[in-house]
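Only one protein chain is missing from this complex, and each of the others stays in its spot.
Labels run A, B, C, D and E following the written order; every chain starts at residue 1.
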Amino acid sequence: MTEFISNAVQNLTTPMILFFVLGFISTILKSDIEIPQAISKILAIYFMIAIGFKGGVEISKTGISSGLYDSILSSILIGIITPLIAFLILKYIGKLDNVNCAAISAHYGSVSVVTFVTAISFLNGKSIEYHGYMVGMMALMESPAIFVSILLVRVFGSQKISALKSNYVDLLKESLFNSSVVLLFGSLIIGIVVGEIGMTTVKPFLVDPFNGVLTLFLLDMGMIAGQRINEFKKVGLFLGFFALIMPIINAIGSIILCGLMKFSIGDTLLFSVLAASSSYIAAPAAVRIALPQANPAYYITMSLAITFPFNIMFGIPLYYSIIIFLG
Amino acid sequence: MTEFISNAVQNLTTPMILFFVLGFISTILKSDIEIPQAISKILAIYFMIAIGFKGGVEISKTGISSGLYDSILSSILIGIITPLIAFLILKYIGKLDNVNCAAISAHYGSVSVVTFVTAISFLNGKSIEYHGYMVGMMALMESPAIFVSILLVRVFGSQKISALKSNYVDLLKESLFNSSVVLLFGSLIIGIVVGEIGMTTVKPFLVDPFNGVLTLFLLDMGMIAGQRINEFKKVGLFLGFFALIMPIINAIGSIILCGLMKFSIGDTLLFSVLAASSSYIAAPAAVRIALPQANPAYYITMSLAITFPFNIMFGIPLYYSIIIFLG
Amino acid sequence: MTEFISNAVQNLTTPMILFFVLGFISTILKSDIEIPQAISKILAIYFMIAIGFKGGVEISKTGISSGLYDSILSSILIGIITPLIAFLILKYIGKLDNVNCAAISAHYGSVSVVTFVTAISFLNGKSIEYHGYMVGMMALMESPAIFVSILLVRVFGSQKISALKSNYVDLLKESLFNSSVVLLFGSLIIGIVVGEIGMTTVKPFLVDPFNGVLTLFLLDMGMIAGQRINEFKKVGLFLGFFALIMPIINAIGSIILCGLMKFSIGDTLLFSVLAASSSYIAAPAAVRIALPQANPAYYITMSLAITFPFNIMFGIPLYYSIIIFLG
Amino acid sequence: MKKLEIIIESVERRKVCRLLEELNVNGYTIINDVSGKGRQVTRNDSELSDIMKNSLIIVVESEEVINKIIDVLKKEVLNYYSGKLFVSDINMIV
Amino acid sequence: MKKLEIIIESVERRKVCRLLEELNVNGYTIINDVSGKGRQVTRNDSELSDIMKNSLIIVVESEEVINKIIDVLKKEVLNYYSGKLFVSDINMIV
Partner (left out) sequence: MKKLEIIIESVERRKVCRLLEELNVNGYTIINDVSGKGRQVTRNDSELSDIMKNSLIIVVESEEVINKIIDVLKKEVLNYYSGKLFVSDINMIV
């Protein structure tokens, strides 16, 4: 417990997290700070390139370790099981309709790049190692949950859905060649190809300012999350609670899975953070197209305004403490 | 005098100032260089975060010195007196109507972040120390002049104004939680909290490229100022002259005040530059809302196209020479 | 030949080129990566400032060498002769109408800043020296081809053209004070004025992250080129072939000229790349205004989707190998 | 001629354009990134995913074609997504 | 139905939206960052403060509501700020 508190305090006093809080507060104060959307978009691309590339260079150095196959397996397992659990909780405890269940499950089964980036920054701060291919695992975990959720809606039978078949083509494209999947895998492969020599040429742009740029990005994320918090009423108590508990359940499940797989502390933390994180860029776009009847106010608000802040502020140190505690 | 000339030449041959001149000239040549507004906005945010954060880290190192209270007092004094002087000069010498007097006074009483940033860059170039809390002083000096000016308009009686009461709510919000006030104070506090350890994580983004980014921003400012210069005719001779003299009056007044307070050379220069600078982001927005009858062509042109270039090119070295001369 | 292959492979495995390829592929996969236009624009400005400034600082160090006058002469020669050759090939071999001949010639006679920047990155990778004033040569070579092409149209007689005289005023302004000409020359002069002392203040922004930023920019260029490739059908086989052969002809011609002038390897490569490159920012805008009857689908697609990728991927190492081979 | 103004969630913009092209309209014009407020939520462009943004698409066509477009959009798009269709009289000069 | 097009300085956009909501309109659509020229200065979006930009707000409503909006805007906004109001006929299909 004291372990967790000290980790949490340490995490909460990094510039990154504090700028997130500043963004959040400034929105509540109705301050007129405005980060142009062009900047948010390029920062998101920057992070995907930076972590993808760095992961690739790591792989080029260490080679592909035996753990890779276990990691791929774990990614797929987490990508399939977490939306399933979410769906069942929402349906049988929350009594939500199928479509909204599926929409929300898709978000909690998918992953958040910025949460992952913040976790990497957390690990760097503690000088804990992790495998370069973990970035690839994140890319692998983006889409399965979305398909699982749509499947669940169909299994639990909703006649209206079938009318939307033309949308499935869009959806498949959207998911397979989704910008984050392409950028993460693309940069990963480039990193593998160019290795350390390539790294020296781009380090002053992709590595050195990384934490600083994250500061600016989290300021922006804080503002976006803060704008959403007004919609909290629409979400209601059960879903608000779900948005706090589901990440913890997913994280603990993953930690146990990683324990069985004997992954390192670093990799375990990243897996647990990926499982705990919920998507707010890729999944909303896909879900809005695939499940238009679902209420966006639910899934965006939960993902962006509750789960994301929880994860980066308290979740990461909490999951870390649990990992240390369990061994 | 030779002191001033050598300082001015030195200042005019920094990349920052020369890029400002390039931007200015390119606009006059009707070149089609276009810096997107999204970039101008994010650069403005970058500078507020960077100087706020750096100031905070400085405070965390040196602690709060006894000079702080005197500095706060000076900030408030300058913030109240300078718009008053401006108003009286404009009304009794310039014979302007009350509303335009107040509008212009609000600008010259408030401050310009970029002028401050350029002054910091000037001090860094000369390795002169200044207190970290000076950034906080700037934030303190943003809004008082705006309220003083509105008060002056009411005191000098203009019946129409009272009709606009609904606007005052907007104005108060706009001024208190104004983006620059929030960003400057927020980053300052974050800097104090995270201290030097936090600084190391963000230095390659917030500190190292600072001057380089300023180069790009001043190129943009040069272009914006150049576009305004066409409106010079509308401003007229008296106001054009005022836009050159008022900064010098305010600077000298502040230098004397700082001498009484026994502030260091660095702090004195920054106070004089803050007093001399006129706002062209916060004040115009507030004034347009609070005093819609005032003519924007006056205050924006004066502030942006005359006072700002004067201050960064000649003002800063001039005020510095005066400080050195006076001891 | 093996020399060329090894150079090409080395070039193709830099992060810069690989990100270009990633951008290209992602567009073909219809991925939804979106680099906002505000970012493309500021990156283009960044590169012009960075190389202009760096060139200027180099000049301030080495002084103006005797080679300068020969270089200026070569620039002008290349700027006049290459559009002429292109025009004749297009007209007499391609049987194109005069207006489209001129439009395309203007592009191949003008230059591409990003191709030049990639060549500089290539030279840096090989630690080969080049003169700082080469940036100025690029600026000199932007506009002449555009005027030569318009002249050719008039010489080869097309009555309709004369009606557009009001456009010539726009065109002249557009070309002389074109944003790239102003930025390149402006930064060059600033670099000369501030010299190495000025360089230290902006190096962490304008020099260190240069290659990294190029990575991001080429990702974007890859996407833009990829979008154009769909229009390939409209271009047809002859023009497609022309877009590959013309750069090689221009490069070899320039290499021979540079040989006569006894330029260094670095300068010769840059001249050959400038001659080989075709404009896709300045020339299209000028040509669209001056020769509105010409079909933009031709010149933009050829320049952006064929010649640019060819040059940065294969052209640069090819011209380099030819230079080494010829002595 | 009639002018049809289509206000639609940005996520559906590509689909609407595809439908318009399938109907062989002579042309259309798109204003991206408009914000707005309707029965549902306020839409503005500060979101990271594009699902909270609107696009405005303008089509000028004969009454007949416009009616066809309206039918298709009602069936394929507007039953699930929020959006508005406005029609007015207009002359196409060129 | 009537379509009201409001061209207003961007600084007043929030206020106009607040007034529209107080009048309980069914909805409105905003195009930010339009530039223009009128009796006063040229407005374009290169300014750092937003005071030289325009916004275009579109409201489609019944004639009665539109008239109410016009009255309110004339009184509360347009006496001090530059701006234009245009009204035309339109059909709301959905």
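As a working rule, a contact is a pair of C-beta atoms (placed from the backbone, for glycine too) under 8 Å apart; a residue touches a chain by one contact, two chains touch by 3 or more.
These figures come from a predicted structure and were not determined experimentally.
Novice: Of the residues C:Ser6, C:Gln37 or C:Thr200, which one touches the chain left out of the display?
Specialist: Touching the chain that is not displayed is residue C:Gln37.
Novice: Just checking the interface: what residues of chain C touch the absent partner chain?
Specialist: Within chain C, the residues that touch the unshown chain are 37, 40-41, 44, 164, 166-167, 170, 223-224, 227, 231, 280-282, 284-285, 288-289, 292-293, 296-297, 300.
Novice: Just checking the interface: what residues of chain E touch the absent partner chain?
Specialist: Per the touch rule, chain E residues meeting the hidden chain are 7, 31, 33-39, 45, 54, 56, 70, 74, 78, 83-89.
Novice: Taking the full complex into account, what residues of chain D touch the chain not shown?
Specialist: So the residues of chain D touching the missing chain come out as 3, 17, 21, 26-32, 60, 88-94.
The working rule: only the chains that are shown with their structure count from here on.
Novice: What is the distance, in whole Å, between the centres of chain B and chain E, each centre taken as the mean of its C-alpha atoms?
Specialist: Going by mean C-alpha positions, chain B sits 33 Å from chain E.
Novice: Quick check: how many Å separate the C-alpha centres of chain D and chain E?
Specialist: 21
Novice: Taking each chain's centre as its mean C-alpha position, how far apart are chain B and chain D in Å?
Specialist: From the centre of chain B to the centre of chain D is 45 Å.
Novice: What are the residues of chain B that contact at least two other chains?
Specialist: Residue numbers touching two or more other chains: 36-38, 41, 204, 209.
Novice: Which residues does chain E have that touch at least 2 chains other than itself?
Specialist: none
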